[in-house]
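Selected chains from the complex are presented in situ; the others are not included.
Chain lettering (A and B) follows the sequence in which the chains are written, and residue indices restart at 1 in each chain.
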């Protein structure tokens, strides 16, 4: 970890540490007021909707002669259960690794310690224990999130160049194209035209601190994107700015691995880039992340 | 299994087998038309919302000296992962048993074979394999469901008597009290004032075939309730009518273990019993059930 991040009071990086108190667990979700929700509802007119998660087929845990081999490192595994002969019901056990890049998931603010601290400046060891997360966990959004979403399509009909460092001006240009000014409390949905992947030979585009400062200035409550942090990192001193600054310093929950091509198509078709966004993962407390399928409702 | 259920063509029980073809996997979700969604959207006015899932704290998988003992048979278990020292990020593996009664979840239509058949009259062995579900799985609602929800509170401010057999007339009386007539495609949300539990000494209330016939007649698209099938069963010949008739014969997806007390309080406060309902589990294909946190949005 670079020196820059080992100091909690680094004044050059945007931060919300202390903004809502030292006990806060909501982070930028605090920005979603009744007024924001009313603005969100106003965007829902017909009930047409688009899911923002990648569809996922679990890998079978049944090896050998009984089933075909599963793909490697599957984010969700499934063991179909025996409930008798004839079966009483069909059921399964699922084994889930929420932060797998192949699974659309929502990061809790305690997911990423920086210099031994997590949002809002708490010692990691006070926030996360061997038995689960006690501060800054998925509890913060377990009840669900209802807000307005705005899509910024950074490369309409195309995709960003490999390794492109996204800056605030890129976001602002997309905002102008879409015609919907972001307002405080909105969820930001970003399309770069990439499928998030870590395999890769090809360097992915990613957010810079400049882009995150722009989000901070606009009051983004939640981030969802088909791009996030660049891989490989663009700056070894600050290898994952969206996570290390956006999540940890701003307390801005992140939806990693969103699938937004369908959304972009509908926005273009309808000519509007704002929508009601509902985010309702399983109502799980005490975790660092959880699978989610956000819905954009028009 | 009673004789009555071993014949697919039993004419005394309500059924949608064949109604939408022999390949259908949506079941009563077919009833949710654009018109229904528009009706749903019209109920969302302020953005106030209520989650319908039970909150759940995962049990730690770390035994022995490192962590306190977990409760028995936990529906979600969590193993916090080591990612290095200092940690790169905090993450976990989750082990989930979706159909656990302690976890609010959405049943796929293939969950419950009756007489060796699942919706819409398909041989179980053609629908469910050792490696997952190939017909009638969670794929049907993986994109999410957007519809109008209507709460029928069967015991306002109270709870149903133990072992009460819910009939159509009970539902109809609640509908009259609430003042919102159910229309085809609506999701039915039922409050009986019980926490679903299988431990129990006390017999729970539950749905009868008469109640399910009423749902069928009204065109319910989806069921969510804090009560479901009675336990112990009221009729040994047909021990789980909501599952064996509602899910299997009607193809009506069921949300088991919903928590609706908060919803009932808000409905009473606002004086309206209809709302926009969004149902967005993880976008998981090929399973028999999946945890979900439905949102009722006003």
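In the analysis below, a contact is a pair of C-beta atoms (placed from the backbone, for glycine too) under 8 Å apart; a residue touches a chain by one contact, two chains touch by 3 or more.
Source: prediction; values computed, not measured.
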Where 2 copies are displayed, count of copies in the complete assembly: 4
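Assume only the chains that are shown with their structure count from here on.
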Between chain A and its twin chain B, rotation from the CA superposition, multiple of 5 degrees: 180
Residue ranges of chain B touching chain A (in the complex, touch as defined): 1, 34, 36-38, 40-41, 44-49, 51, 53-58, 60, 62, 66-68, 76, 78, 80, 86-87, 89-99, 103-104, 110-113, 116, 118, 124, 128-133, 142-144, 146, 243, 276, 278, 280-289, 291-295, 297
